[in-house]
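What you see is the complex with one protein chain gone and the rest in place.
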Amino acid sequence: MLSKRNLQLDDRGELHHLLAIEGLPKRIIERILDTAESFVGVNEREVKVVPLLRGKSIFNLFFENSTRTRTTFEIAAKRLSADVVSLDVARSSTSKGETILDTVANLTAMHADMFVVRHSESGAPWLIAQHAAPHVHVINAGDGRHEHPTQGLLDVFTIRRHKPDFTRLTVAIVGDILHSRVARSQIHALTTLGVPEIRLVGPRTLVPPELARLGARIYTSLDEALVGVDVITMLRLQNERMNGALIPSASEYFACYGLTPKRLALAKPDAIVLHPGPMNRGVEIDSAVADGRQSVILQQVTYGIAIRMAVMAMLAGAAR
Amino acid sequence: MLSKRNLQLDDRGELHHLLAIEGLPKRIIERILDTAESFVGVNEREVKVVPLLRGKSIFNLFFENSTRTRTTFEIAAKRLSADVVSLDVARSSTSKGETILDTVANLTAMHADMFVVRHSESGAPWLIAQHAAPHVHVINAGDGRHEHPTQGLLDVFTIRRHKPDFTRLTVAIVGDILHSRVARSQIHALTTLGVPEIRLVGPRTLVPPELARLGARIYTSLDEALVGVDVITMLRLQNERMNGALIPSASEYFACYGLTPKRLALAKPDAIVLHPGPMNRGVEIDSAVADGRQSVILQQVTYGIAIRMAVMAMLAGAAR
Partner (left out) sequence: MLSKRNLQLDDRGELHHLLAIEGLPKRIIERILDTAESFVGVNEREVKVVPLLRGKSIFNLFFENSTRTRTTFEIAAKRLSADVVSLDVARSSTSKGETILDTVANLTAMHADMFVVRHSESGAPWLIAQHAAPHVHVINAGDGRHEHPTQGLLDVFTIRRHKPDFTRLTVAIVGDILHSRVARSQIHALTTLGVPEIRLVGPRTLVPPELARLGARIYTSLDEALVGVDVITMLRLQNERMNGALIPSASEYFACYGLTPKRLALAKPDAIVLHPGPMNRGVEIDSAVADGRQSVILQQVTYGIAIRMAVMAMLAGAAR
């Protein structure tokens, strides 16, 4: 998708917006991961702050509420010494009938440097990037069912720290693939980095056969799908899916697709388990697995800060 | 109004509170505009921050919600290196029965340096200023139908950048003058700066004849009012006015008072168009005008930050 790649990269091929993993060149993904490595250390220091983005104004525009994701971007920005303003967009001018583009034009006029955008509509960050002033950078923090690129990046960063050679991995992603921007971003990242086998697992209502076009193999049996895998990503089952329309019940879902220690034993002995959070313990994952030695779920959270710092620093030209 | 002027100025005639444009001496208005000029540059720099208010505590007290205005004050304060705390006053102690004055006394006891106050009741910032400790400064960020002084200042700042000689200008203000604190502050600023002709335009329900006492000429025909003007300020039509009580409908309003390119051609060729935002496109203003070459609407937003930085710095004695 050439047009998307062009919008994300500037004339010199540097990252200008982060809107999606799809279409992002491998060298850019790898540069983000390498840059994030340097920020892991900053977060472990006594004084967790570097002056890279001092005097920059970053706006969190969360048209869809997410305290958790907003907090990670806020922390990442503050540790880079940027000024962050989080707008409660649901309560602001948009509710007075102002368009998104007018809201963004106004904030740009206040000399914004960067927008972190979450929206329930797929493509909203794209629309903003298309109309943004040349010096303004846009980060997609999750748009509809489309992508959640920083999540995909922190997923592959976490994987790389444990399994450095992507070309030898088998990865299973389990759950509601159909509605998941997390899954979509991770699949694109894994594919670009050369993972040869991706398995998508779940009931036919949540993992329809046509998802095979993403370059993945479709499984309805979790037991079959787990055999020999190196990495397992468990997706959160949204509460609204548990009302009987798409799956019979939470307990039946757990019986079929919940990751238990017994099932985990089917994977390779050193397989790692990821989950984007927040977890439904006892629905998609057993607590013994979530808190077990193969879980890297809290590492994902830790590395998520480093990834967001890396993306922000690269966009601002402070980490090239 | 001597009492008001006295409350806003200290013994040496320096600005101590900013509560209203009415009663503010011309020399103070001009000093604010001149100070704002120096901050325009700060906002265009790579590192948009100066240490003038380091270690100062500024409280946003928005008894009436306004994400947009609160954000502009928050950005202005942060770019001056102040600490800003925005209180969600609607949800706080006032809802537990505490009086405004007790809330303010408490925050003052925490060593507040400045309060930015928005309230649906006219005069609320005045009440706070009257009871504030001597070292505390109050900025009115909009009170009822009374005044919105920083808006009036950013309006005349924007005008001055395009038309430096106020004594030769004809200005039209169009829309719901009756309920508009924005109009009221702009009228007082223009009058004090020597503008010889101000035209107030709108239906009789929103621009009653008695407004002539503000020193302005009243028009019901927009076409007549626009002939030969240098500056046009379009006011936002509040949704609650569009229910038929004061105006028949939004589309009929646009037919009579919407600013279209055709109507704009009646003004001087170099006339500029202002709007305080957020805009109702297609209600009070046509998109071709809002986004056109004569629009200075986004410049108003940009200069709004500089004006607020100037006011805060002057109140804190850091820009005299």
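By written order: A and B. Residues from 1 in each chain.
FYI, a contact is a pair of C-beta atoms (placed from the backbone, for glycine too) under 8 Å apart; a residue touches a chain by one contact, two chains touch by 3 or more.
The structure displayed is predicted, hence computed values, not measured ones.
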Which of B:Glu14, B:Glu37, B:Asp83 or B:Glu197 touches the missing chain? It is B:Asp83
Per the whole complex, from B:Lys26, B:Arg54, B:Arg168 or B:Arg204 the residue touching the absent chain is B:Arg54
Residues of subunit B touching the missing chain are 54-57, 83, 85, 87-89, 91-93, 96-99, 102-103, 105-111
Hey, which subunit A residues sit against the chain that's not shown? 43-49, 65, 67-68, 71-72, 74-75, 78-79, 239, 277-281, 298-299, 301-302, 304-305
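Criterion: only the chains that are shown with their structure count from here on.
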CA centroids of subunit A and subunit B: separation to the nearest Å works out as 41
